[in-house]
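The full complex has more chains than appear here; those shown keep their coordinates.
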């Protein structure tokens, strides 16, 4: 079975299993993350108080940690939930939103990586450059133009070395998306520029990855599936609603995730191995 | 005046009075709760710091307490606001989101019920089963399939016994919605399955109930009105936007609440007394 066909299968597996995806995430895009998780057929639960974080993780089939709006309380919850996930074998996905922009974000990511074995890390080019110790031109939570201009080759190298360092799958999303487990690297050329004009499309992509990895133990495949679905939904949403503006486009992205089917994924996928 | 006609009257009373509805709620669906409250003609205020919670309640015509994303700070605020509401005679609605899923949620609901006299409690079948001491198969914040499969008769019994225990109105929303004040029980068969595929439709339903109970002292009626409006909005939204996907459907639900009129409620209502 080829890669695209496997991804089509994972999509139907998620809605059959309706896995619980525990999120400890930011308050900016949390509603979109919940809606996209439901749209793909999984069941989101957001819980970030230390009194329940680990317990909720033990009910879940995957854990998403997103540092978009850190505060001191939720960092402890992230650590507790992440350790519980490692203990019981539940996959953990990290979205290092805005790492490089403040000491708090940098030290939190450092501590999370020390204490938790992440299954998958997904970031934009500025975030992954920072984490890989490369020169990043961080400008807040959006990737900077100079980092976006990095070549796909540079991305492949960065993702591969970070994947090797943390023994996990690393994904960089951008004009070309790159997914690496250090041995294999997949590049994805789906998507649409308008995704950058809507807040939370990166976070939503991470939620899709969190949904897929809860039912698919081949994490390179699960990560590719999440990014590919987001890219294809972005393409179709742009065709249908791009002219109307970014508000309609955002609604259409969630629409298309809720309607996504294996056949259109197979037909539209632009994947190649690097 | 029959039940449907009374509900039509309450709908116009809300927009005439524009009551302030104080919410202490979760950060996942809070924006939708505010928008649906405005859509029905009330004025939402979200305030959860202990320094102002009780004071804001004293400005309001009703209080909604929703435990979707609990944290230790807001639990104190819920208690303070709820006690103030009881003291000044403002109705209080509880949405026990995800109770059964963690000790924090279970103990918080227990404490809230000890210290506050709730006017109305609305939950899904898993939540109400848990609260009634029945076997619940909690799977996070969404009702589990096995609980959803409970018969309407079981629901009527559970809602009635919980209503008697807490001397309040209890509502279970699901395929058939059930509203009981222990003496009378109303069943509602409006709605659409797609409501389950959008986050916060339960929370929004609670906000509608919170809006209606601020102007209607017959709380069985006010609760039925809230659930009926949500169900009818869901039906019309599905007819207009269901094919587009869950993003458009969500927008359409709020649209239809903002356009709801007594005549369509009277025409579409599928109510019966159990």
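Letters A and B name the chains as they come in the text, with residue numbers starting at 1 for each one.
Methods note: a contact is a pair of C-beta atoms (placed from the backbone, for glycine too) under 8 Å apart; a residue touches a chain by one contact, two chains touch by 3 or more.
Bear in mind the structure is a predicted one, so any value in this text is a computation, not a measurement.
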item: Where 2 copies are displayed, count of copies in the complete assembly; value: 3
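Just so it is clear, only the chains that are shown with their structure count from here on.
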item: For chain A paired with chain B, centre-to-centre distance based on mean C-alpha positions, whole Å; value: 33
item: Interfacial residue positions of chain A with respect to chain B in the complex; value: 20, 27, 30-31, 34-35, 38-39, 43-49, 51-52, 55-56, 59-60, 73, 250-259
item: Of chain B, residues touching chain A in the complex; value: 26-29, 31-32, 68-72, 98, 101-105, 138-142, 197-200, 244-248, 250-251
